[in-house]
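A single protein chain has been omitted; all remaining protein chains appear in their positions.
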Amino acid sequence: MAYYIARRLGLAIMVMLTISFMSFVMLKMSGDLAISLAGEGSGADYVEFLRKTYGWDKPLPVQYWNWLIKALQGDVGTSFYYGSPVLSLIAERLPATLSLGAMAITMALAVAIPLGMAGGRAPGSIIDRIALFIALLGVSTPIFWLSFLLILVLGIQFAVLPISGGGSVRHLAMPAMALAFYSMPAIIRISRAGMIEVMRSEYIRTARAKGLRPWQIYLQHALRNTLVPVVAVASVQFGFLLGGSVVVENIFAIHGIGYLTWEAINQNDYPVVQAALLAVSAAYVVLTLLADIVNMMIDPRIRLE
Amino acid sequence: MNSRITGSVPAARLWKGPRIPVGRWGLATGVFIIGFITLVAILAPWIAPYSPYEQSLANRLVQPVFMEGGTWGHILGTDHLGRDYLSRLIYGARLSLLVGFGTIVLSAVMGIGLGLLGGYFGGRVDMAVMFLLTVRLSLPIMLVAISLVGLLGNSLPLMMLILACFLWDQFLVVTRSLTMRLRNAEFVLAARAAGLSNVRIMIGEVLPNLVSPLIVVGTLEMAHAILLEAALSFLGLGIRPPDSSWGLMIAEAKDFVFFESWLVNIPGLAMLVLVAGITFLGEGLRAWLAPDSSQ
Partner (left out) sequence: MTTSLRKNVLSLLAATIAFLPVHAFAGKDNDTLVAAFQAKLPSLDRYHSPGREGFLLGLLAYDALVYRDPNTFELKPLLATAWRQVDDKTWEFDLRQGVKFHNGDQMTAEDVAYSLMYAADPENKVFNRMTGGWIERVDILDPYKIRVVGRDVAPLALEYIIQLPVVPKKYRESVGIQAFSEKPVGTGPFMVAERSGNDVVFKRNEDYFEGGGKSKPAIGTFIYRAIPDVNTQVAELISGGIDWAYYIPSDQAEKLKRMPMVDVINAETFRIGFLTLDAAGLSDPASPLKDERVRKAIAYSMDREAMAKTLVGGASKPIPSACTPSQFGCFADVTQYPYDLEKAKALMAEAGYANGFDIDIYGYRSRPVAEAIIGYLNAIGVRANLHWLQYSAVIQARRDHKTPIVIDDFGSAGVNDVGAILPFFFAESPDDQSRDPVVTQAVKEAGTIADQDKRKVLYETALKQIADKAYWAPLFSMPVNYVMSKGVDVPVPADENVEFWRASWK
């Protein structure tokens, strides 16, 4: 077990290094940062001066190496636009995105698991078709359309929730709903499949034979069985939420990482973009590592392989 | 749950998704929808009432005929530049389908290629392939895509390449696991004994056996591709004006979502139908071609 974890950790570190190098290269190619920093209408000599100051005239691998050394010491650079250390910017924004993601995944799980399981219990029934239709909607609805629909109905028409900003749980409700809808399809399908599998399997028949009542069977056996893949899918979805909440954070004006990254990209504020990409990738890598460890603990069969 | 996990890739990533009880009825619906849309796309120059490029600023934002203020002159109304929406929808089908199909071909080549290499050779080669997969899965798609907007601007082939880079994982996983199973099958060993090169074996002996599950993967990922294109068009990368795809039409209509919502709803509905059609087709094919496979 320890060996497995160590190996996974090693893999995770290598992945992070690769991603950091890739995003470094990508960002360097994305536009002249000196121009962006110098501002509209600056002369070419000032731009050149900035280039030298930041060391952008050195070869790429050297620049990456310099960045890496500093990053390992906790210094991921200073934002051009804000002038403050990137690490503090990210630390400031991460909680909002995390809360949003947590709220969204909770809502998604709360609705999608029962829905999927109900559908799986009776494949082909009305409830099943409804579940699958919602799953289909979830992958084909443009997220901004849904967001504005929520704003229209809950923010203007019925005015029960505040629209922009992220100051409280009430502020996060609408964006979380939009994101949750997006995450539901995968969870619905997984729960549903798990349910079908369980319904067909041996120990359900055994449990029935033993005289256990249906709801006991579903809750205890079905749920436990579905748990492994649901944990896996939920963690993947959470990872997507972290990266994919750009649109939602933009629309609802939430002070999170997605919004930060979007702004930084528009400003060519490359230290921030790079650090944000890394932060999200790191979160994803950590989450999946945790999910695998949890799964290993739940289901011994996986451990044996 | 029923996928056997091999190699060092964690369980989280290999979950493929279950079947939908679609049956013959679903397959037929899927075929009908895709067929209809493809036909519309091919016949576009003959059935579209106007040119999709003809702009008329005096005629902006006319409602569709079924809303008040609409006229039969423009059945689905006009957009923010006065272009006929029905015509744009018809022509948009072309690019949406082209992107879907083209992207899948590219990602299939990448994913199948890598899958064959990893599954056939195993060992170090396989470790490298799995590492690539893990890196790819750890990248936040949306953020990377947005970063690339500033990097390279927009161009159709480039966009398809970028999309393909996000969609090859399923091809890889399926190809690899099936190749691993077949690696030690009799006919492969026989071919090796006969002195055939590894490349010949991979392409000539192993690959043909994978065609049907890969077709299924292809149809499912095509839906994914079309949706990703819509999302990327939203961000400004992809189809260039004055051309249109349904994704771009939805993106362009973002600022009209409150007061002129038909501009978003119409292409949105079209996209929903297309995705549904592809999904039914894919699931129907899977049920038909490989009813008991655990993949």
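In order of appearance the chains are A and B, and numbering begins at 1 in each one.
Keep this in mind: a contact is a pair of C-beta atoms (placed from the backbone, for glycine too) under 8 Å apart; a residue touches a chain by one contact, two chains touch by 3 or more.
Since the model is a prediction, treat every value here as computed from it, not as a measurement.
Participant: Check the options A:24, A:148 or A:284 and report the residue that touches the missing chain.
Facilitator: A:148
Participant: Quick one: say which of A:18, A:201 or A:250 touches the chain that got left out.
Facilitator: A:250
Participant: Spell out, residue by residue, where the missing chain touches chain A.
Facilitator: For chain A, the residues touching the absent chain are 30-32, 35-44, 46, 49-50, 53, 81-84, 96, 99, 102-103, 105-106, 109-110, 148, 151-152, 155-156, 159, 162-171, 227, 230-231, 234-235, 250-255, 259, 262-263, 265-266, 268, 287, 290-291, 294, 298.
Participant: Identify the residues of chain B touching the omitted chain, counting contacts across the whole complex.
Facilitator: 53, 55, 57-58, 60-61, 80-81, 149-150, 153-154, 236, 240-242, 252, 254-260
Here is the rule we go by: only the chains that are shown with their structure count from here on.
Participant: Using the average of all C-alpha atoms in each chain as its centre, how far is it in Å between chain A and chain B?
Facilitator: Going by mean C-alpha positions, chain A sits 22 Å from chain B.
Participant: Inside the complex, what are the residues of chain A that reach chain B?
Facilitator: 7-8, 11, 14-15, 18-19, 22-23, 26-27, 29-31, 123-124, 128, 132, 136-137, 139-142, 144-145, 148, 152, 186, 189-190, 192-194, 196-197, 225, 228-229, 232-233, 235-236, 239-240, 242-244, 246-247, 258, 261-262, 265-266, 268, 273, 276-277, 280-281, 284-285, 288-289, 291-292, 295, 302, 305
Participant: With touch defined as at the start, can you tell me which chain B residues reach chain A in the complex?
Facilitator: For this pair, the touching residues of chain B are 1-2, 4-6, 8, 10-13, 15, 17-21, 131, 134-135, 138-144, 146-151, 223, 227, 230, 234, 250, 254, 257-258, 264, 268, 271-272, 275-276, 279.
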